[in-house]
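Working notes, beginning with the structure itself.
A single protein chain has been omitted; all remaining protein chains appear in their positions.
First chain written, first letter: the chains are A and B, and each begins at residue 1.
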Amino acid sequence: MSFEGNTLSPRLTRLVETLMGVGVMGIGLLFLRTVHATPPPYGDPGDIGSAAFFPGLVALLVSAIGLVLTLMAWRPASPAAMASGRTARALVAYALMVAVALGLPWLGIWLTAMLAVPLMALLFDERRWPVLLALAVIPPTLVIHLFEGVMGIYFPRGVLL
Amino acid sequence: MIDLAVLQQGLAMLASPWTFLALSAGLAGGILIGALPGLTATMAVAVLAPFTFFMEAVIGIPFLLGIYKGAIYGGSIPAILVNTPGTAAAAATARDGYALTQQGMSRKALELSLFSSVVADLISTLVLIVVAIPLASIAIRFGSPEFALLYLIALTMIATVSGDNMAKGLAAAGLGLLVAVIGLDPMSGYQRFTFGSTDLLAGVSLIPLLIGMFALSEILMQLTHPAERQGGAEAIVHGGERLRWAEFWALRPTILRSTSLGTFLGSLPGLGAEIACWIAYGLARGRSREPERFGKGSLEGLAAAESGNNAVVPAALIPMTVFGIPGDTITAVLIGALMAQGMMPGPLLIQQNPGFLFGLFLVLLATNVLLLVFGLFAIRWLKQVTRIPPAVLYPCVLLLCLCGAYAVNSSTFDLLILAFGGGLGYLMRRTGFPIAPLIIGLLLGPGFESALRQSLVFSNGSLAIFWSRPGSLVLLSLLALIIAFLAWRGLKPRGAASRFPWSRRNKPHNAQGGDS
Partner (left out) sequence: MTPKVLSLTLLSASLAAAGLSAASTALADESHLPDEPIRFVTPYPAGGSHSLHAGIITAVGEEFLGRPLISVIRGGGGGAVAAAEVAGSTPDGSMLLFGDPTINSLRPQVEDLPYAMEDFVPVARINYSSAIFVTTPDQPFQTIGELVEYAADNPDDLVYSSDNRNGWTYTVFEMLKSTADVEMRGVELGGGGPAVTQLLGGNTMAYAGDASVVGEHLEAGTLTGLCVTDIERSDAYPEIPTCQEEGYDVVFQFWRGVMAPAGTPDEVIAELSDGFERMTQSEGFLRLISQIGSGIQFQGHEEFAESLAAEQAALREAYLGE
């Protein structure tokens, strides 16, 4: 199954690479700032035995690599291309995942499961109502009983269900 | 070294038909649990162990061992079929296993995984029957400096799984190391990078993050790049051909190497299968004649990962039974269950009842045979999983992952980690950052840091401890050799590829292939 899809334009690719490089550098700097704050919260970053040495060192390395990545994005030779795809749909799916993760404690496991499964199937272009209905009922029932009945792991019931 | 009388005692343990029944039941249950994405071997053992309190020893112990073995093997199934490691130890399996599935060779991958696992376990068990106790006395002398160096060696494996872009690989590894630092530091009592959040005190839970980064990102990638379905001559092969004997035989050196590695590492308390699989994988790639295939469906890579992590299972029983020391969570639970059966693992047990350890090994040997049978049977059905339409398969996978991530710690915060992992994994895969180094950093970071700091307490701050002890000196030289080797490999131009950033080879970062 070889992939021959579209790739992003070189400019867009460069932009993404730059953003990622900056992002990595940013994370490194954030951690670095926390470690080197005054007063030093975890001990002296220079002392190998302290709680601050290892995080400080790694944060430094990550910041440096972030810088390297950003610079690499601007090499004259065009960087390795990135594939394009149906990103919008994936982002909607991700929003659903986040909603589920946040909503489970309030909605309870049954409601969440019975909504999430068919909604995700919808995103996969499944339109047949019987299938969606079956998906709303059968997998949640099986899975929840597996966890709660067999394994004894209970889920939050939520405010409603 | 082997006392026949002692072996006979062990054999007596197996004599009862109930033992086989319990073993089979445990094995079947374990495979099922391990095969469900989101459910891990640790969970299976931890949850089912209390049931064994009410069983007799001759039933309870084989049952637990069956579950343990079954779940560890079972974890490789979703790794291969849907790119979701069922246990942390199967993460390396997912790389090449899933690539093979995408190339229509899921049956070959499943069979290779099964055979490697069984062979590795068999060899490891047989070796251990002979050298268990001497090995244990060596293993116990491993102090923090040796562990620190071992972890460092394992960390260099990052270079081998970074693929074409070393810088991105290092960035991923660095991120993994940073995430691993988050939480309460047991040595100093400081809360590091918790940003005031109570839930982060425990750090970022590994399993939910792992599930998110592999499974959820896979779902998102499937949405982004839907598999092209073409009829006729290019129809997607479901299952594909079987593993040929010649192919398996050719993998002898890889399997033997990974097995010995796994056996040794497993006998060290604290290093688990999830670390051994990466070291075996990395080493196999280093020694391979086709390193560029690793990550794209290399049989060697798959065999190395699976034999590495399965060889750990019998070896991990050594510190447990010889010294009563749990090597990881699973063996800790096993010790508890054994104690509830009235058997206190430890030196006393070895003195009074030496047959016990060998009985365990014989049970493991029997388990392997059963595993082969069950596994082959299961594969017939499993390869049909690729037939399930994605619209049905992936939502169910999502549900399982959701429940599994929650179940690890009964924590709703872990669900957030799951979602975070999904987003992070997706972002990384789209932008060409390899995930494997992040996982390695996450797994090894804490161990390395603790070992380093403990060593410094031992030596009162002096770094000399890393070369003054004989064991450390050996490992330090090994580390230097490995680094030299990697540098040489990296500098040597091989065809169009060189692993340094200034390579001109362009390769789209897409749904499959390479290092995602």
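The working rule: a residue touches a chain if its C-beta (ideal position, glycine included) is under 8 Å from a C-beta of that chain, and two chains touch if they have at least 3 such contacts.
Bear in mind that the values here come from a model prediction, so they are computed numbers and not experimental data.
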* Touching the left-out chain: which of B:16, B:156, B:431 or B:454? -> B:454
* Asked: Where the complex has a chain not shown, which of B:76, B:144, B:160 or B:263 is the residue touching it?
  -> B:144
* Touch with the omitted chain, as defined above, among B:187, B:463 or B:481 -> B:187
* If you put the missing chain back, which residues of chain A would it touch? -> 149-152, 154
* What is the set of chain B residues that contact the non-displayed chain in the whole complex? -> 21, 24-26, 28-29, 32, 42, 46, 48-51, 53-54, 63, 67, 140-144, 183-184, 186-189, 191, 198-199, 201-203, 269-270, 319, 323-327, 329, 331-333, 335-336, 339-342, 344, 346-349, 351, 409-411, 450, 454, 457-458, 460
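Going forward, only the chains that are shown with their structure count from here on.
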* Chain centre separation (chain A, chain B; CA means) in Å -> 22
* Asked: Which positions of chain B touch chain A when the two form their complex?
  -> 36, 43, 47-48, 102-104, 164-165, 167-168, 170-171, 174-175, 177-178, 181, 185, 187-188, 190, 192-193, 216, 219-228, 236, 389-392, 394-396, 398-400, 402-403, 406-407, 410, 412, 415-416, 418-419, 422-423, 426, 430-433, 445, 449, 452-453, 456-457, 461, 463, 501-502, 504-513
* Structure fact -> Interface with chain B, chain A side, in the complex: residues 1, 3, 5, 7, 16-17, 20, 24, 27-28, 31, 34, 41-43, 48-51, 54-55, 58-59, 61-62, 65-66, 68-69, 72, 75, 77-83, 85-87, 89-90, 93-94, 97-98, 100-102, 104-105, 109, 112-113, 116-121, 123-126, 131, 135, 139-140, 143-144, 146-147, 151-156
